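Of the protein chains in this complex, one is absent; all others appear in place.
Lettered A, B, C, D and E in written order, each chain numbered from 1.
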Amino acid sequence: MKTISKRANKGLLTALMGGLLLIATTGTASAQVTGETDFIFNSFLFLITGMFVMFMAAGFCMLEVGMVRSRNAATICLKNVTLYSIAGIMFYLVGYKLMYGGANAFFGGFGIWGADDALAKANDFTKLQDDGVNYASGSDWFFQMVFCATAASIVSGTVAERIKLWPFLIFTAVLTGIIYPIQGSWVWGGGWLSEMGFSDFAGSTLVHSAGGWAALIGALVLGARTGKYGPNGQVVGVMPGSSLPLASLGVFILWLGWFGFNGGSQLALGSAANAIDISQIFINTNLAAAGGVVAAVIATQLIYKKVDLTMALNGAIGGLVSITAEPLAPTGGVAMLIGAVGGVLIVFAVPLLDKLKIDDVVGAIPAHLVCGIWGTLIVPLTNKDASYLNQLIGVVAIGAFVSIVSFVLWQVLKMTMGIRASTEDEMQGLDKSELGLEAYPEFAAS
Amino acid sequence: MKTISKRANKGLLTALMGGLLLIATTGTASAQVTGETDFIFNSFLFLITGMFVMFMAAGFCMLEVGMVRSRNAATICLKNVTLYSIAGIMFYLVGYKLMYGGANAFFGGFGIWGADDALAKANDFTKLQDDGVNYASGSDWFFQMVFCATAASIVSGTVAERIKLWPFLIFTAVLTGIIYPIQGSWVWGGGWLSEMGFSDFAGSTLVHSAGGWAALIGALVLGARTGKYGPNGQVVGVMPGSSLPLASLGVFILWLGWFGFNGGSQLALGSAANAIDISQIFINTNLAAAGGVVAAVIATQLIYKKVDLTMALNGAIGGLVSITAEPLAPTGGVAMLIGAVGGVLIVFAVPLLDKLKIDDVVGAIPAHLVCGIWGTLIVPLTNKDASYLNQLIGVVAIGAFVSIVSFVLWQVLKMTMGIRASTEDEMQGLDKSELGLEAYPEFAAS
Amino acid sequence: MKTISKRANKGLLTALMGGLLLIATTGTASAQVTGETDFIFNSFLFLITGMFVMFMAAGFCMLEVGMVRSRNAATICLKNVTLYSIAGIMFYLVGYKLMYGGANAFFGGFGIWGADDALAKANDFTKLQDDGVNYASGSDWFFQMVFCATAASIVSGTVAERIKLWPFLIFTAVLTGIIYPIQGSWVWGGGWLSEMGFSDFAGSTLVHSAGGWAALIGALVLGARTGKYGPNGQVVGVMPGSSLPLASLGVFILWLGWFGFNGGSQLALGSAANAIDISQIFINTNLAAAGGVVAAVIATQLIYKKVDLTMALNGAIGGLVSITAEPLAPTGGVAMLIGAVGGVLIVFAVPLLDKLKIDDVVGAIPAHLVCGIWGTLIVPLTNKDASYLNQLIGVVAIGAFVSIVSFVLWQVLKMTMGIRASTEDEMQGLDKSELGLEAYPEFAAS
Amino acid sequence: MKQITAIIKPFKLDDVREALTAIGVEGLTVSEVKGYGRQKGHTEIYRGAEYAVHFLPKVKLDIVVPENRVSQVIEEIITQSKTGQIGDGKIFVMPVEQVVRIRTGETDAAAL
Amino acid sequence: MKQITAIIKPFKLDDVREALTAIGVEGLTVSEVKGYGRQKGHTEIYRGAEYAVHFLPKVKLDIVVPENRVSQVIEEIITQSKTGQIGDGKIFVMPVEQVVRIRTGETDAAAL
Partner (left out) sequence: MKQITAIIKPFKLDDVREALTAIGVEGLTVSEVKGYGRQKGHTEIYRGAEYAVHFLPKVKLDIVVPENRVSQVIEEIITQSKTGQIGDGKIFVMPVEQVVRIRTGETDAAAL
């Protein structure tokens, strides 16, 4: 049924299985979870894990502020706080309905989100369980909203240090209100890709690659930071991040938030089966990240004879993104390997982008786009319901859609208001030109 | 009943309604939440959301340390760690009983807090539900304690960079042990204001304005930082914050914590109705903050032609404080607007305070006091049980009480031990004079 | 039964008591928690509190990066991210089974961890409750893993600024895969110390002292940082921490995580009795930390006439470690005093270590080892099931085991690959020599 | 032309700058330095260990002026930056042989 | 020997360094400074309060060269660092009486 999201279908399955179990074990009915308790567990799962995903906004902010030069540090903070705000508002006004409204196979519908808890208030938890939506509708909104915000957070890091503030914010509004929800509706909204059998448990493609494509196109339309590349494409200005401790903090926060991101995507807690699944998801999430870090550390040591902290940090994210499409089916060991491949992909993708003169300030494209594709394509290895072909179709379809729409949007912004700060503004830093202040006014930075 | 807090009354209502539902649906009794499960849910809600509120202490610390100059950064950290500690100890020794002891309409009673879980241990959850206190008594203490600490955190930012350490800590002890609990008893302790019908769901007035009044009086008694204002009242030394990235981190942490702050103030999770309410509270909390940010960003762009990050950060806090008095009744859209007004209030209140030569280092007075008043007064717009007059009376009564007692206390401290660092100590920074160290010893700061 | 951990025994007890209650109150059977609901609560407790414990890795990272000089800041971040990763992998591949495999009194067994939820899938929660293991096996793994990582985090701070990266990582792998699990098996794995009656609720000895001993031996084998001590043992180079705000943030994060650490160590949430206990644990944890801070603040003021922020921060950790061996039995007031003694111990232990020329960069030995011993030895004061003699035997046995194995391991590393950076590398900072980058490249630090 | 180099207490910078602008000094370069002189540093305690702070933060001003303005500028600096307490700082005068304004190529007095 | 002190805009540093290396300047010392000259600073708004930024960040180069290279070095600096806009900076030349290379003890021209 298209009006019920793929995500919800998963819950439905659980509910059905719960029902079977119920029949099988009527003798121990007291061992069961009641409908209302199930409702509370599921809602609470959304709210609590949603909080951790919300906190990922802080993680992105810290990672990015640590990876930009200090002259753009205040601007990147402003962008991160504001984009999270915009995402919430747009997803409320437009996005949720467009994603989950279930109108047809290509988008959900139009309208402002509103709570609908009539069945719960009528105490009809059985119907809710049958429909696989036995949770407070608001808790679902909150959980979906923070996912939308995550996609937007990815873009800001790539295009940092040279994009003007307002066109960036407008792009964010469209991304979170329209682009993300439409492609999201194709899968989690029960649209054509989910019908086809494309599988993306927690959003390697829907969230991370989607954000990554928008970022990539932004980087291409914007061009590299002034002084980054020489005439022959070599890196002449490395522009190292101003605070690796803050970048590290950001990665720890993201890692923490990812338990909520993947664990909450189970979408239900109110049965032992769900609790078991979520536990497996936590383990896989952690081991994939760990695999990403260790792989990146070893790879940089082997290739460059020195360990690169920024690659290790990207490696953690890469591992996390890699497992996000299927954090449940693998064993811990396989999850670790999937993450480790992600970590290695990072180490090769970062300099490759430089060769292509694509200037990605924080490494979001390797981590979110490249590893998002990898994670999505490898799903069938462990999830027998998925097929490599379907996964590829999904990756390409969403990639094409997000890229094309983003390209048009970036171009329109470029031609109307302009998206790139003047070279002079860029040289002295956006903090001074756009915000009129300094992020660290007392610390000597030229 | 005065011995049961207003807060608890809310839980009671829920319990009663739960009871009615039970009667209405005896056919599906298995759908109900059992008394003990309810007990666990409610206790767990307090503990988990309380942890997030506890983390707000870190948020305040980071916001403040980012907004002071580096020469006072270590001192503000010390104050924040210590004030949180003192709040916990004082609320244990004195505060809780004074607030919730239920002795009379004006204060609660005296004594050290102690756990009382006799009914739960006797398995009498029905009685606990009837009384609306079906949770572990210790979980309630923990939750109330972190609220008390929040009020104290507000003061430190306003009076930063010039107050001496020890008088500040003594003020904190009295604030958390006596001032906060007494006014708190008037509402949440079931005292005269709650009897009258004053409504403050999660503490726009009881926590935020209370802290804000104490801060305002402190700023007035202390005077402005040396060199901040010229003879005619213009700002001659802006003294910009030393680390806006840390200030931004602080705001993200506060935002995160606020879901616990407002969500946990539902005081109960053990029914579908509660889960639905808490979900709405999460949504409103988020949208009010988002509204505050976007409003402050737009307002500063329009007024100053540049976006001011520090105002945007204050805008988030302003939006959050604005919705705290009533985070449940509004729809998301209305919550967003209430928050947006808060964000605009910030943009006007900050320079207004400067005109009055009231030197508030971090903008706590606009965010917590001004928006706290706004949020409290606007409650009747969406909560039909509240009246504008009662709200006004509550705001004035608590404002007067906290201000007068704070004034006396600050004056006593001033006349006995002195509250203000010497000008020389102030010029070289409190870190060196009070702590004998530097927050960032390796980074050149004059 | 040795194959069931001491930790699990606690849950068993609760389950048995729940059973008795069930019999006693058959009339109100509907007030009970069902077996599956219990399962979910317990699993969720592990997962949620485990997340907070995981976040302690960020807390350690921030505390350490704030306490080292900026020239080693990136390296300490890399170590913290990588050690957390390695701990997860090693505990998966080797550690868990070695700790909880239940082979004999001295170690658990060998093998990779794998989920085993057969009973839950067969809906046999009664058996699970009888065995005291009514939770998802994966949730338990996750919770135990983050404890293992905590032990490893302790070491990195002590040996910072002079140890080479790779030997440190190898030590971490052995510590988390072998040393920590073996001694852990003696108590939580149901081994000889638990049989004997040694009591360590959440790991003052098993986690904190164990990490502390490994750190102490590391510091002794490594020697002090070049230039720290004069020929006669006086401190000639204090090498103050580069960012006390980040160190403060770290302590707040650790404090937050500790609610998960101690609270989750109740190991069960699915009964009112557990909810009551966990609440008491939260209160005691908070008051012990508060006591540690206030005691350290007062002690440094009295002794040095200035308050030392870094001691106050260590004081918080010291208070937390002190209460970790028995966070349930004491009243809040006693917990506060136990923590306060911890805070005072810090103030004396830090300069004492300096007199012994033991160079502990972040104060991990006073906080984790000294307070860990104190907290373990004082358990019998409030827990009547424990005896001072047994506690002492446990402290000594684990101290001896960890110290000896660590010593051998550090020596082997020293003789094979060398553990100490060259003086020149040390002088210019490990960031440049090992990582080839700077943590804060734009901020002038000589 | 002469370069007047003044080492002063950091918090006196604003007063000195204002006074010099008032008497028509057209340019000024400031750097953050550390130093010792009669004022010898002091001891602090960190984590229970006493240690010596040998250098104190100062601000260095470099002002290049025509010879005839030297004494006036020196006097003004002294007036503004003197507290009478140890560590007030010093003024050094050094010869400058040539001055060029990069923007215009003007030289010497015209470039100041 | 002379010391050429150039105060330039920070973002011109790399161009100047490259050009000077190209003409064989063997050594160079750079410091971060702040200054004002014709370019007078400006006002900013922070939290609604207008305030003056009196000093602008500049970079100072000290280059000690034999007398005969002075004019070439000055020219090269001007070529590279001139934008034609206010605030381009200044060059000062001062006499140096003695130079020693610490490593070898070589002195004067040999030490450069």
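For this structure, a couple of remarks:
The definition used in the following text is that a residue touches a chain if its C-beta (ideal position, glycine included) is under 8 Å from a C-beta of that chain, and two chains touch if they have at least 3 such contacts.
Computed from a prediction, not measured in an experiment: that's the story for all the values here.
Note that the undisplayed chain, when the full complex is considered, contacts A, C, D, E. Summary of contacts with the chain left out: across A:95, A:138, A:363 or A:441, the touching residue is A:363. Touching the chain that is not shown, out of C:302, C:389 or C:427: C:427 (per the contact rule at the top). Residues 427-428, 436-437, 444, 446 are the ones on chain C that touch the missing chain.
Contact residues of chain E toward the unshown chain are 3, 14, 17, 26-31, 64, 94-103, 105, 111. Listed for chain A, the residues touching the missing chain in the whole complex are 234-238, 240, 303-304, 306, 308, 310-311, 347, 350-351, 354, 363.
Basically, only the chains that are shown with their structure count from here on.
Looking at which of A-E and D-E shares more C-beta pairs in contact, the answer is the pair D-E. When chain centres are set by their Cα atoms, the one at the greatest distance from chain A is D. Homomeric contact chain B/chain C: same residue numbering on both sides for under half of the interface positions.
If you average the Cα atoms of chain A and of chain D, the two centres end up 54 Å apart.
Multi-chain contact residues of chain A (touching two or more other chains): 32, 34, 37, 48, 243, 249, 436-437, 440, 443-444, 446.
Multi-chain contact residues of chain D (touching two or more other chains) are listed as 32, 45-46.
Of all possible chain pairs, those that touch are A-B, A-C, A-E, B-C, B-D, B-E, C-D, D-E.
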